[in-house]
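Only a single protein chain was left out; the remaining protein chains are all shown in position.
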Amino acid sequence: MRDRITESFARQGLMVTLGATLDHIGDGIVRVVADVRPETAQQHGVGHAGLTFALADSAAGYAALTILSEGAEVVTSEFRISLLAPARGRLLAEGRVVRPGRRLVAVAADVWGGDDRGGRVHVATALGTMVPVGAG
Amino acid sequence: MRDRITESFARQGLMVTLGATLDHIGDGIVRVVADVRPETAQQHGVGHAGLTFALADSAAGYAALTILSEGAEVVTSEFRISLLAPARGRLLAEGRVVRPGRRLVAVAADVWGGDDRGGRVHVATALGTMVPVGAG
Amino acid sequence: MRDRITESFARQGLMVTLGATLDHIGDGIVRVVADVRPETAQQHGVGHAGLTFALADSAAGYAALTILSEGAEVVTSEFRISLLAPARGRLLAEGRVVRPGRRLVAVAADVWGGDDRGGRVHVATALGTMVPVGAG
Partner (left out) sequence: MRDRITESFARQGLMVTLGATLDHIGDGIVRVVADVRPETAQQHGVGHAGLTFALADSAAGYAALTILSEGAEVVTSEFRISLLAPARGRLLAEGRVVRPGRRLVAVAADVWGGDDRGGRVHVATALGTMVPVGAG
C-alpha cells in the first residue's frame, strides 16, 4: 500500500511542482508537507489558497486510497476548505478518512503552518468526498 | 481597476507557476485561463484538482476585487468546489460576485475544459466567501 | 415521474411540518415554496437557516429524482449553502441538476424570499451531491 501511494504521488506533476513530499502514510491517514515558496505564493508572499487546497486535497485523497483495495484509484468529487490563517513556512497537510464507503469515502483534512516565532498555526480545515474509480 | 488586478495577478507566484493568465476583467466578473500541463496534472495526466481549484479561487477573488475600492485586497475565507469532469486541455475559470458586502463578498466560479472532439466540458462549479482586508 | 415525486414529497414529514409545497416539477428542476412562520423562524422572526436549507435540499433532491429511473431514490451526500440575505415572506427554493451521474448527481439550489417592498431577494445559493440508492 505504501509503495502504491509513494509511486502514485511521485507521478503527480502538481505535487512535484509545488515541492510537496509525503511525510506519513498510515491506515486512513496521510500527511503531506511543502514549504511556501515565491512560486507557490500569492501577491504578498503568503502561500496561495491553491497551494493549501492542493496539499489538503492530495493528503485526503491518499488517505482514502489507504483503505481501498489494490489497484483502486480515487478522484475528488467535492472539497470544501476553510482558510483560517495565512500560510507561512513549512505547511503540513493531514488527510483523514471520516467514513469509508464502497461508492464514496468521506474525508477531512487540516493544514498547519509556521509563525514568526517558531510556533504552529492552524492554516486550514477541510471536508471532502472521494470517489473510488476502479483500476488505475 | 484593470491595472490594479493585472499587477496583482502578475505578482501571484502560483498563477505564474501554473501558467495562468487573465482572460477577462469585467464588473464583478473575471476569467482566468491555463492549459493543463504535465507539471500541473495528477498521476494520469488530467489536470490536478489543485489546479482547477487555484484557477477558480483566483478568478473569484479578483471578481470580488473588481467591486471593491482602490487599495482594497481580498483573502479567501472558504471555498467549496465540485469537480464534475476530468480537466483536460485549456481550462477557463470564470469567477463572479454573487452578493457584494462590506465584510463578506459571496462569490461563485465555474471551470470549463476541452474534450477530445474540440468541445467544451463543464469541469467544476464552486461557491466561496471572500473577505476584504483593507489596504494591500 | 410527477406522481412519484408528489407522493414522495407528501410523505416527507418535515416538509409538511415546515408548510412546504411543490411549486414546479420539470426535467432536472424542482421548485418548493414555504412561508416563513413563527414556528420556522429564528429568534428574530426571520426564517431559520434550517428552514432555508431544508427547502433547498428537498428541491435539489427531487430535481435529481426527476432524471432517475422509476423506483430510484436519492439521499443527500453533502450540501453546502451560502446564506445571502435574511429569509422573509414566501420562500421559493429552486433545485437543479448540474451534472447527472450514475453514482452521483451534482445539484445546485437557490432560494429567494420577499422584502418589505414586495420585491424579491436572493436569500441563499447552494451546491450539493445526491446519491441514487436503488429502489425505495
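Here are a few things to note about the model shown:
Read from first to last, the chains carry the letters A, B and C; within each, the first residue is number 1.
Operating definition for what follows: a residue touches a chain if its C-beta (ideal position, glycine included) is under 8 Å from a C-beta of that chain, and two chains touch if they have at least 3 such contacts.
These figures come from a predicted structure and were not determined experimentally.
The chain that is not displayed touches the following shown chains in the complete assembly: A, B, C. The missing chain, though absent from the display, is touched by one residue of A:56, A:106 or A:131; that residue is A:106.
The chain not shown here touches chain C at positions 8-9, 11-18, 37-44, 48-51, 53-55, 57-58, 61, 73, 75-83, 136.
Against the chain not displayed here, chain B makes contact via residues 77-78, 80, 103-104, 106, 127, 129, 131. Contact between chain A and the absent chain runs through residues 80, 82, 84-85, 98-99, 106, 108, 122, 125-127, 129.
FYI, only the chains that are shown with their structure count from here on.
Matching the C-alpha atoms of chain B with those of chain C calls for a turn of 180 degrees, to the nearest 5. For the pair chain A and chain C, the fraction of shared interface numbers is greater than half, so the two copies use mostly the same residues to meet.
The geometric centre of chain A is 20 Å away from that of chain B, both derived from CA atoms. Chain geometry summary: the mean Cα position of chain B and that of chain C are 28 Å apart. The centroid of the Cα atoms in chain A and the matching centroid in chain C are 32 Å apart. The residues of chain A that reach two or more other chains are 77-78, 80, listed in rising order.
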